[in-house]
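What you see is the complex with one protein chain gone and the rest in place.
For clarity, chains are labelled A, B and C in written order, and residue numbers in each chain start from 1.
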């Protein structure tokens, strides 16, 4: 029912010492976020969400977050040099690949392989290499979290740590929100 | 390591035909959201998040979302009559119980049993009745989603539907966000 | 063309040592913000905006910000006792009057005199006592600021201070926003 994910075609990587490939990440859950640096929806929603996802999962071996710069318009503006400055200014820390340009058309190679409709696109690939989610546009944080938690629970984990404890130990559940404290509670 | 959840003590219920109890919900994952109607952090963050959670899970048999009005200050202002108007105006649809007032002190009974520090407080109880999360203040959507997805995946499900498909079929993953469409993509 | 503002009918005042009246404030520009404590649009937008307006103008003699609790529904829930707790929890510091209930109908006296359609309603009265703005719903900050600045400039001011300097000296123009600093700029 779900399709096997095709391989990435990337010409340049940022934020990673070694090139990444889906084959090389076999067995892991992969969040692939396709964006363009001049896409307002990516800048306002998609990329901040992807960065938060990366920070939530970066110490876990079972989930990997990857960005993909799928330039299909304004090619002269969104060069790798421009992307590098963008990554620096927006403090993005997850691995980001530049989708390989196609010689004959505007849409780059990986974008076409995955049949993406535009940016932002969020694709979730399970441990068996199958596409279990392919969403164009804004993705809800809660629904995305539930999906990833569900998938991650199905992956046999090598470490004994409970994932639930791990997430909340990082403080995600104790953010500095406005709260009502009772004067009588110490 | 994790504590068994004590039972709720509720004097009045809204948005449910029958009183709820943790014992009666045994085997399910429970999200218990304690709030006060005049707590700014609850109104701005906690309650909208709880409502979204309820809508995400309301058709699933394995996760139940419950609100608890734990009045520990301004008792004359936050009466059940006032709460009913509040629930109506804020369009809250999940079950909400009024925590039983204590005759001798400001903090109500359930709030004390759970050792809550204030409002908003979000407590997650797993299928075995144990408290796996107890968070005071604002809770991150992504981290909360991952935790619930993980717990839900560990519960044996009676229906054959894949949870991942179900969530995204409801449109949570295709919200009307600003996106960049390519003129050359149909 | 613009109507003369009718007088307020208020039964109880908060955040002011003395009762206020439009007659007593003659010559000043008055921002009258009508709200209900259980109105979501008031809590999310109208009241925070009114509080910011009050803080912006509180040291100026020419503009006065007044809140009016115009309860026209859920009367048993939105009592003066409940309002007092609400004002405390939401840290509202501008003067707030309770609109006088009408013996025969749900809509209170001042609300009817001003022909308000609901809450939130923002009414601007100029120095001549005329209604120059009567807005139901969310009001844009920029447009509201321009209107008030324009009106204030038409009022003869007793002090010699430039209003422009005063506002910005309070730091409103140097908020702690994310900015790009150049490494070469000291």
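Going forward, a contact is a pair of C-beta atoms (placed from the backbone, for glycine too) under 8 Å apart; a residue touches a chain by one contact, two chains touch by 3 or more.
Keep in mind that this is a model prediction, so the values were computed, not measured.
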{"item": "Which displayed chains the hidden chain touches across the whole complex", "value": "A, C"}
{"item": "Contact residue for the chain not shown (choose from A:20, A:82 or A:128)", "value": "A:82"}
{"item": "Residue in contact with the excluded chain [from C:6, C:101 or C:118]", "value": "C:118"}
{"item": "Candidates C:42, C:109 or C:125 - the one touching the absent chain", "value": "C:42"}
{"item": "Where the unshown chain meets subunit C, residue by residue", "value": "36, 39-42, 44-45, 49, 52-53, 56, 72-73, 105-107, 117-120, 122, 132-133, 135-154, 163-164, 167-168, 172-185"}
{"item": "Interface with the undisplayed chain - residues on subunit A", "value": "38-40, 43-44, 73-74, 76-79, 81-82, 84-86, 88-90"}
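Note that only the chains that are shown with their structure count from here on.
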{"item": "Any chain in contact with subunit B as well as subunit C", "value": "none"}
{"item": "Approximate Å spacing (C-alpha centroids) for the pair subunit B, subunit C", "value": "35"}
{"item": "Centre-to-centre distance between subunit C and subunit A (centres being mean Cα positions), rounded to whole Å", "value": "45"}
{"item": "Interface hub residues of subunit A, defined as touching at least two other chains", "value": "180"}
